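The complex appears here without one of its protein chains, the remainder shown in place.
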Amino acid sequence: MEIIEYHPRRDQLVYTFGGSAPVLRVQPGTALRLWSEDAFNNALTSIDDVSGEKVDLDFVNPQTGPFYVEGAEPGDTLALHIADLTPARSYGASATIPFFGGLTSTDRTATLQDPLPDITWIYHVDTERRTVGFQSRRGDFEVALPLEPMLGTVGVAPPGGEVRSSLVPERFGGNMDAPDVKAGTTVYLGVNVEGALFSIGDGHYRQGEGEACGTAVEGAMHSTIIVELVKGGAPAWPRIETDYHWGAVGSSRPMEDAWRIGQVEMVRWFGDLFGLHQLDAYQLLTQTALAPIANAVDANYSVVVKAPKALFPSADAYGGLHAHLRRQAADLR
Amino acid sequence: MEIIEYHPRRDQLVYTFGGSAPVLRVQPGTALRLWSEDAFNNALTSIDDVSGEKVDLDFVNPQTGPFYVEGAEPGDTLALHIADLTPARSYGASATIPFFGGLTSTDRTATLQDPLPDITWIYHVDTERRTVGFQSRRGDFEVALPLEPMLGTVGVAPPGGEVRSSLVPERFGGNMDAPDVKAGTTVYLGVNVEGALFSIGDGHYRQGEGEACGTAVEGAMHSTIIVELVKGGAPAWPRIETDYHWGAVGSSRPMEDAWRIGQVEMVRWFGDLFGLHQLDAYQLLTQTALAPIANAVDANYSVVVKAPKALFPSADAYGGLHAHLRRQAADLR
Amino acid sequence: MEIIEYHPRRDQLVYTFGGSAPVLRVQPGTALRLWSEDAFNNALTSIDDVSGEKVDLDFVNPQTGPFYVEGAEPGDTLALHIADLTPARSYGASATIPFFGGLTSTDRTATLQDPLPDITWIYHVDTERRTVGFQSRRGDFEVALPLEPMLGTVGVAPPGGEVRSSLVPERFGGNMDAPDVKAGTTVYLGVNVEGALFSIGDGHYRQGEGEACGTAVEGAMHSTIIVELVKGGAPAWPRIETDYHWGAVGSSRPMEDAWRIGQVEMVRWFGDLFGLHQLDAYQLLTQTALAPIANAVDANYSVVVKAPKALFPSADAYGGLHAHLRRQAADLR
Partner (left out) sequence: MEIIEYHPRRDQLVYTFGGSAPVLRVQPGTALRLWSEDAFNNALTSIDDVSGEKVDLDFVNPQTGPFYVEGAEPGDTLALHIADLTPARSYGASATIPFFGGLTSTDRTATLQDPLPDITWIYHVDTERRTVGFQSRRGDFEVALPLEPMLGTVGVAPPGGEVRSSLVPERFGGNMDAPDVKAGTTVYLGVNVEGALFSIGDGHYRQGEGEACGTAVEGAMHSTIIVELVKGGAPAWPRIETDYHWGAVGSSRPMEDAWRIGQVEMVRWFGDLFGLHQLDAYQLLTQTALAPIANAVDANYSVVVKAPKALFPSADAYGGLHAHLRRQAADLR
């Protein structure tokens, strides 16, 4: 299996899905070893770095890519298998950015109130114990939290000639901020333009569901991604598969619409997997689905709807592609 | 420990929180063994029973109660520990009620489209294997799903003289439809009126997160509940505690508001538990909280925000009440 | 025409729809001359009265009523024609209540931000010029605004045994805060319980659409209301009729659902008025309806959807009842 390494220079980072020329062309079946910058462009390296002074919200979530996938055409299904995620720095950062996040008014949920204080937290990575260290900014509370690397963004170019900020989660993937997007996961994305033009970024050393304050433990990341292409069969919305779950990610506002999207996508998928009529799939998922909120803070809210494989007869999505990619990933190590 | 059994007659069932005289007065420290009718008043016993003909949405979720808790005053905290939940029938029912549920227009999300077909599913309980059996209505797909009993409703009388339908989840608890409300869980509710006047019902033999079609595997239930009272300290919104999590349940519309409520309530609780300043609690929960949707179908949507105890230093909520109740529950068996 | 005067004592005020015994029984065809207290129970009489100290949000919007309408049964249509509204005091009050209103976080749209300052404005009524006077609290900006009296609340008892706070707008009417509810308007409400049990209150000397800060120019009011009853024909949601418009009021969250409700109710009404198929009514209303937001601040948001009569062939709703009531109202003067 071909392995391509790519570490973008600062001036090669892009801040949109769509709108940029590809940095590389890759054949389906290739593994990529990618480096990605953190969401803040590494602007927050100590608790004295304040987001209001150092971060420009028009240029966050720098993307590594886009990559042109040979043979990918609109209507195809791009499969990105995350073989490995490893922090590329010894620290991660998080911050309460003014008028950004879930428990503050924003430029959309606009109020006349003052913003919350603009505070930065730095988390130190302990690679041996595989933890990141939280330290309270007032008082002296400390706790080491398990390192659980994930990618906040993975997406392709949008349809209709649109170009979207890398802060946006949508039908094309993007800034879904779903903790499920971690090593061992396959992400399926519908292809909208020739070459798919996918990119990744916004590595999180860990994140709770909802990403309440708007920023996870943001950190530069080494990602190993296996790229595959399925001709046709594009899902309407991003799907994810792990050894344990089939899932879909809806992104919209209000949040119930994000959930509705994910739930309907899973009804469709259960039709494919088990030949179920949509009302039977609706009923069966009603009793079995998990529905964690991924983010409650981005341009769209994202909800993951997923079904535990253990509850169901075995079934092969996309011809058993996920299991195949798992084996390939194991060979890479 | 005193144990009181109560099995309501059909004419003793109530359909509201608030507005009914108590059926019993109980001392804090009492265990109740309760029987509750299913959400449909047992109107759906075969797939030929159709909700449109047999179910009146003004009278669903019959409640067992209300119970007057001696000494409970507004501002107190009612603790209800669920010691055991055991199905009281050999079958449960679910249905796609016209214009009710998450993937249909409703009386609120009103459209001009036709309703989905009105279909009933019956699940047979296998008490030995502890499963409920799903059978597709079209085709012949069958699967046995694990029995995971929970209570859809647990609530107290609302403040301000309000009386609310047992279909409503709110600040007073009610129809939260949270899978977390199962054996081993302590639910903390703020008391609004003398005696608290709590009730329970809407037993589910199992339910996925979101309760997509609006009805779980609905079934009559035997519930063993230990009642405790903490003077003062009423949480603004329902809190839940298990051996594994501290959590809060927000219920509102749109769904992001339900999440905001739950998240803010957890920020408050983390202030109590660890003495954290609210911005430190906000940050720490951002990286650790789980945020499953409980229901996306009721009069309000409900979201659970919960923190895994394993990630944090040990801490005692309400003086270690949950651990105490767990021991008492063990003694009851 | 019989005219009944009723001026409640302080202890006769109620704070809910449903849940109270009627204060009077009235025959259809009666005119009522009613006095209502202001939303704050007259607690704010100078700019030094601060809502945080003087107003209990569990007891605002005191209602005058409820009135039992002889012969009213569930499924009937109560018609309330507002013949006259006259301020009953020489001043009105408004305030930015902490965590209440449209441009602040609230107990639902919960954030961690500080509340806005708690400020009171007093408006003096100039009965000759028919104005209320705004005076800025900072600087010395003054402007006299036209007096445009309206009722914030008009509603009947809810169905299903519910009792709702007088802060709530819903299917039963209630705190719709619609500027359209003024002299010359007929309000049609579906009857849910024997006698309908309607009440009115929350007089506004004027109000903008949306009632942005949550409180209008709140003032005690003299209201002259003619009560009529149509057997059967209960609208699903409140309808309003003036000499110029047919309208419907939807109340829900998120706001788009309030709009959907009002729009669907108008599609139904246009079916009645003109025999239009629902898709033709949908199309025709698309090009002609007005859709002002009534309130963006209450327990539910309210949106009025209304069609200008001038655009359409003449049509009689409820047998020409509105025109009949207008003539009766003229005779009362």
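When the chains are written out, they are named A, B and C in that same order, and each has its own residue count from 1.
Keep this in mind: a residue touches a chain if its C-beta (ideal position, glycine included) is under 8 Å from a C-beta of that chain, and two chains touch if they have at least 3 such contacts.
Everything quoted here is computed from the prediction, not taken from an experiment.
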item: Chains in view touching the one left out; value: A, B, C
item: Touching residue (missing chain; options C:7, C:25, C:124 or C:137); value: C:137
item: Hidden-chain contact residue, picked from the options A:120, A:252, A:288 or A:302; value: A:252
item: Absent-chain interface as seen on subunit C, which is shown; value: 94, 96, 102-103, 116-117, 119, 121, 132, 134, 136-139, 141, 143, 145-146, 206-217, 253-256, 259-260, 263-264, 267, 274-277, 279-280, 282-293, 296, 301, 303, 305, 311-313
item: Positions on subunit B where the hidden chain makes contact; value: 103-105, 109-116, 254
item: Chain not shown, touching residues in subunit A; value: 15-16, 18-19, 58-59, 107-112, 159-165, 236, 250, 252-254, 257, 260-261, 263-264, 267, 278-279, 282
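As a convention for this text, only the chains that are shown with their structure count from here on.
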item: Chain nearest the global centroid, as defined over all protein CA atoms shown; value: B
item: Pair of chains with maximal C-beta contact number; value: A-B
item: Cα-centroid distance, subunit A relative to subunit C, in whole angstrom; value: 47
item: Junction residues of subunit C - those touching two or more other chains; value: 109-112, 254
